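With one protein chain withheld, the remaining protein chains of the complex are depicted in position.
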Amino acid sequence: MATATVIERPGPGSMVPAPFLVAAREQDTVDTWTLTLDPIDGPRPSIAPGQFMMVYAFGVGEVPISVSGPPGRPGPVVLTVRSVGAVTAAVCGSEPGATLGLRGPFGTPWPVESAGGGDVLVIAGGIGLAPLRPVVLDLLERRTGYGSAAVLYGARTPGDLLYTRLFDSWRRTLDVEVTVDTAGPDWPGRVGVVTKLLPGARFRPEQTTAFVCGPEIMMRFAARALLERGVAPERILLSMERHMDCGIGLCGHCQLGPTLICRDGPVYPYSTLAPWLEVREL
Amino acid sequence: MPRSLDDLLADVPFFEGLGDDTRALLAGCARNVHFGAGDRIFKEGGEADVFYVVRHGSVAVEAFVPARGPVTIETIEAGDVLGWSWLFPPYRWHFDARALAVVRATVFDAVCLREKCDADPALGYALMGRFAQVLIDRLQSTRLRLLDVYGNGNRH
Partner (left out) sequence: MRGEGHTIESNQMVIPIGALDDLIGALRERGYRVLGPTVRDGAIVYDELAGAGELPIGWTDSQDGGHYRLERREDDARFGFAVGPQSWKRFLFPPRLRLWRARLGGGVPAVEEEPLDDQPLAFLGVRSCELHAIEIQDRVFLGGRHTDRDYASRREDVFLVAVNCFEPGGTCFCTSMGTGPKVESGSDLTLTELFDGEHRFLVEAGSERGAELLAGLSGRPVGPADVEEAERSVATATDRMGRTMEAFDLRDLLERNLEHPRWDDVAQRCLTCGNCTLVCPTCFCSAVEDETDLSGGEAERWRVWDTCFSVDYSHIHGGSIRPSGRSRYRQWMTHKLGTWHDQFGSSGCVGCGRCITWCPVGIDITEEVAAIRATDGAGADATVA
């Protein structure tokens, strides 16, 4: 059989994945890995914070994964992936030298610029820190552009915390407060829900932008806690997740009421989403 | 012969130790209600302007987790108090509540009660004390459940 020609670099809205080489693979927790990928052909993409890629494991399938690397400039694609099914298991198991297919980046970004001049809260639950890491990286780089800045991070157990090796360097520039739901005697840190970290955080509610990511119920409770403290609902940003097949607004799956999460999201102000979040099974 | 609200309240453990006058005061903010099995009693985010003392039946306090569905956090049985979000602003329910079986309860108007407590701090203190006890009990038991002592030790 004649060798098939690789098609020219797929266009931005294509259903054809572009091949990327796994350059590095690091295990974060018992079921989470961070992969660094480089395009085999063509320039490295520039990805806005909060955007996602459709990640294809050849012969297995494709899933949306948020990008975790430095935002806004050409660079390797960094993906932190939790192994929860066949596709993510194949992605997580890809060793350096393996090829994955990527489409994207897609979606609306965290509006980090709009937080400039005010206080910033980055509130993450579990794997939710991965889509927020580009925000943290941006804050680290442009620290003087903000007032107080804090990362409030909660996970199930100490073993489930992501990027712990980075926290010390982050702490040189930002407040980083961590908590877990349960822990053994070796854990010297806090145990409790992530919203419990709010009273201890330094921020002026009327000047604060909060970037929140985690399980939907956690985002709902975090948003409520922020509202109760006086943060404006349009300055509470959430990153939503729904089933996606295309990532480009054509398959219909990612609808939440009037919005398509791949196209109008995944990042939304809480003020926009609030009525839809309250309807069960929408 | 139907008993008066006042008489019914006399039998509720939660109000034990309150004087007759105080009970009558409370009865003035109360009325009896009933729910059919499966009826929703309140919804997360709704206005918390009442609380209930369940006299008969049981209620599931639930959280709705997308893709998982409603998860029962606790059940409230006969003699228990249901609802404390009326105590502090923003007076909004934090969870859902659903009648598991036919429920007969006494519902207290929170606005009415808060006014009475403001006017009579001794009443307010007595009520707060009782609610604090309920909250402490619920918290202790929730903490115990967090330990997941029945788990088999495997994380997944």
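Which chain is which? They are A and B, in the order written, and residues in each are numbered from 1.
Just so it is clear, contacts are C-beta pairs under 8 Å (C-beta built on N, C-alpha and C of every residue); 3 or more make two chains touch, one makes a residue touch a chain.
Since the structure is predicted, the reported quantities are computational estimates derived from the model, not experimental observations.
Student: Which candidate, A:23, A:140, A:232 or A:251, sits in contact with the chain we can't see?
Tutor: A:251
Student: Residues of chain A in contact with the chain that isn't shown?
Tutor: Chain A touches the missing chain through residues 3-7, 12-17, 19, 21, 40, 56, 58-62, 84-85, 99, 101, 241-243, 245-246, 248-253, 255, 257-260, 263, 279-282.
Student: Write the list of chain B residues that the hidden chain touches.
Tutor: So the residues of chain B touching the missing chain come out as 33, 35, 39-43, 46-47, 50, 66-69, 107.
One rule holds for everything that comes next: only the chains that are shown with their structure count from here on.
Student: Which residues of chain A touch chain B once you look at their complex with the stated criterion?
Tutor: That would be residues 30-31, 157, 159, 181-182, 215-217, 224, 228, 278, 280 of chain A.
Student: Show me the residue ranges of chain B that touch chain A in the complex, using the header's touch definition.
Tutor: 44-45, 63-66, 89-90, 92, 146-148, 155-156
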